[in-house]
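Excluded from the complex is one protein chain; the other protein chains are retained at their positions.
Letters A and B mark the chains in the order given here, with residues in each chain numbered from 1 onward.
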Amino acid sequence: MENTEKNISLNPLKFRAKVFDQIASEDTGYSNYSYWRSTFRTFFKNKAVMVLVILIVAIIVMSFVYPIISDIDPNKVALKRKEWNQRPSWEHWFGTDTLGRDIWTRSWYGVRNSFLLAFCIALSDVGIGMIVGAIWGYNKKLDPIMIEIYNVITNIPSTVYLVLLAYIMNTSYLTLFISMASRGWIVEARFFRNRILSIRDSEYNMASRCLGTPMRRIATKNIIPHIISLIIMEAALCIPYSIGSEVFLGFVGVGLPVEAITLGNIVNQGRASFTLHPYQMLLPTIILCIITVAFYVIGNKFADASDPRNHV
Amino acid sequence: MGKYILKRTLNSILTVAIVFVAVFMLLRLMPLSGYFPQEMLKETDEATRMTYLRNQGLLDHPLVQLGRFVKNLFKGDLGRSLTVYPKVPISTLLKEKIPVTAAFGFASMLLGIVLGLSLGMLMVRYKDRWGDRLGTGYILAVRAIPSLIYLFFIQVWVSLWLNLPMVFDKDIPSSWILPVICLSLGSIAWYALWLRRFMVDEENKDYVKFALVKGLPKKEVWRRHIFKNAIIPLVIYLPSDLLFIISGSLVIETLYAIPGTGGLLTTAIKNQDNNLVQIIVLMYAVLSVLGVFLGDLLVAAVDPRITLTEDK
Partner (left out) sequence: MQNNGHIGPCIFSAKDVEIQFNLRGKTLTAVRKASLDLYEGETLAIVGESGSGKSVFTKSFIGMLDKNGSVTGGSLSYRGEEISKYTTEKEWLHIRGKKIAMVFQDPMTSLNPVRTIGEQITEVITWHFGTPHAQAKQEAIELLRKVGIQDAETRYKQYPHEFSGGMRQRVVIATAIACRPEILICDEPTTALDVTVQAQILNLIRELQREMKMTVVYITHDLGVVANVADWVAVMYAGQIVEYGTVREIFSEAVHPYTKALLQSMPQLGVKGHDLYSIQGTPPNLFKEIQGDAFAPRNPDAMEIDFEEEPPMFQVSDTHFAKTWLMHPYADEHRQELEKRAAQQKEQQKPAQPFQYEGAEKLLEVKALTVKFKLGDREFKAVDNVSFDIFKGETLSLVGESGSGKTTIGRAILRIYNKVDGSILFKGEKINGKIDRKKAKDLHMQMQMIFQDPMASLNERAKVDYIISEGLYNYHLFDNKEDRLAKVEKIMGEVGLSSDFSSRFPHEFSGGQRQRIGIARSLVMNPDFVVADEPISALDVSIRAQVINLLNKMKRERSLTYLFIAHDLSVVRFISDRIAVINKGRIVELAECEELFRHPLHPYTKALLSAVPYPDPDVERSKQLISYDPSMHDYSVDKPVWTEILPGHFILANQQELDAYRQEL
């Protein structure tokens, strides 16, 4: 502890009382903070995420626009042999398949159909899962029953379940949707149940109950704003899973009928002629991988970005 | 302890029963014509087919069939395959196929644990640096891309590149390599992902800081504290993994033509071989319930905080 008086010239007049400023004393220095703004800022700060988001939006928009603007029939079979198995060219960007159908066109139809299917499954899984999870989380008596249901449904290996249901119900978009959606909800329900349980017992929620806040407003103000980022994340992660399942079912032979144009069918049909005409499988596969990887990354990065601990 | 085990056992039996009965009943919803291969449908007339079905007991009330099945099961009679391997006793079938699949499963499980844990540790060790990015990239690829796609490319390209056999032949030792690696890809990613996550969690805990403050070198703290504690939540899955080595992988066994159990269930379902399907589903249900049960016991043995006297 040394006496370190500085030898600078000090003005004696400065040693007078100053008027106290109440506002300045409360200054915590935080900037104007908004949860969602910070989440999106953190999310888009990552360049790779930015690229993936643009890419995925472009692909999906393209897949919906292309069937409208193009007059090429994706199911048009070429009668002439020389139009079969053509390599990629100006006329056929991705080449043609064993029946002479244009793979470029089929790919876009496939993206649209597969994405729609996956999107519906994601919507139903997360939607039903969230509602059931909320009821489950709020009602302790349901716990043993729900856990048993969870055990039963998840005990059957997922592939077995998909094959069995898809087969029993003859394949169509609807049955594929039902068979996949009838399983996914319980996993989501359990996930949301755990989250809602911790919100339910949190002090701010208890405070709302003390204030006499009705259930409806507790749901819209206390619960949903806290799990909306999880909903988005879970929905994003559902999509690669659903697309993957569709490919798998096609491989097993219980997928959609061959006429249906989905990424799974295109890839599985391309696989058969892979050794001779690798482009038939390769190019649609690349699009499929871009979609699944992009959704996976976006889902995970969004989860990171929505965590307030990662906000500046 | 004894009470706990009894309670859990009864619960497990109930779960298995529900799963099994559900599947059993679902199978009875399938069309009768499914019991006959195409050629048999053409060659035989309606009456012969009905006699055949009656002889097999397939026309009885589902509950009667269920009763008969259970009775035989207690006698140790698993029944005979209907359509896939007509008239072959299922026990013989399983005795033949399980060892093959289990050998692959065991090898790949070991590989998965060893490589997965090593990768996980590497990722934590070089957190936010190249090791971590490499691992994250790998996990992303394995989890986001439909497995069928990368497994297919590995079979086609890696076998060419490393000059390995493309299909399994039990007389060629090198034909084991690719299937085993393929089988372990998923579990490597799984172990790495979770070990990393748990180790990062543990790393930030007070006791780790206290251990460092005690003057132990980082390496020791990692070994004695962080790694050990991070492994505990993973241990719960070991029994399941071990039991499920006999289930095999449908995709890999099909791709490499391995005569194992992997494709058995799918084939059986597609050919409506009810007897076979029932046994396999029963087997899976027992394995998975048993796996969870053993997992809980194992964790209780490793983690001193958990005692089996009360519900979790």
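To be clear about the criterion, a residue touches a chain if its C-beta (ideal position, glycine included) is under 8 Å from a C-beta of that chain, and two chains touch if they have at least 3 such contacts.
Quick caveat, the model's predicted, so the values are computed rather than measured.
Engineer: Considering the whole complex, which of B:42, B:61, B:75 or B:305 touches the chain not shown?
Structural biologist: From the options B:42, B:61, B:75 or B:305, the contact with the absent chain belongs to B:305.
Engineer: Which listed residue, A:48, A:79 or A:211, touches the chain dropped from view?
Structural biologist: Considering the complete complex, A:211 is the one touching the chain left out.
Engineer: Just name the one of B:95, B:133 or B:224 that touches the chain not displayed here.
Structural biologist: B:224
Engineer: Using the touch rule from the top, list residues of chain B that touch the missing partner.
Structural biologist: Counting only chain B, the missing chain is touched by 205-207, 209-218, 220, 224-225, 228-229, 232, 302-305, 310-311.
Engineer: Across the whole complex, list the residues on chain A that are touched by the chain not included here.
Structural biologist: 1-6, 8, 10-18, 20-35, 202-214, 217, 221-222, 225-226, 308, 312
Basically, only the chains that are shown with their structure count from here on.
Engineer: So what's the Cα centroid distance for chain A and chain B, whole Å?
Structural biologist: 26
Engineer: Chain B touches which residues of chain A in the complex?
Structural biologist: Those in contact with chain B are residues 148, 151-152, 155-157, 159-160, 163-164, 167-168, 240, 243-244, 247-248, 251-254, 267, 271, 274-275, 285, 288-289, 292-293, 295-297.
Engineer: If we count contacts the way the header does, which residues on chain B are in touch with chain A in the complex?
Structural biologist: 11, 14-15, 18-19, 22-23, 26, 29-30, 140-141, 143-149, 152, 156, 247, 250-251, 254, 265-266, 269-270, 281, 284-285, 288-289, 292
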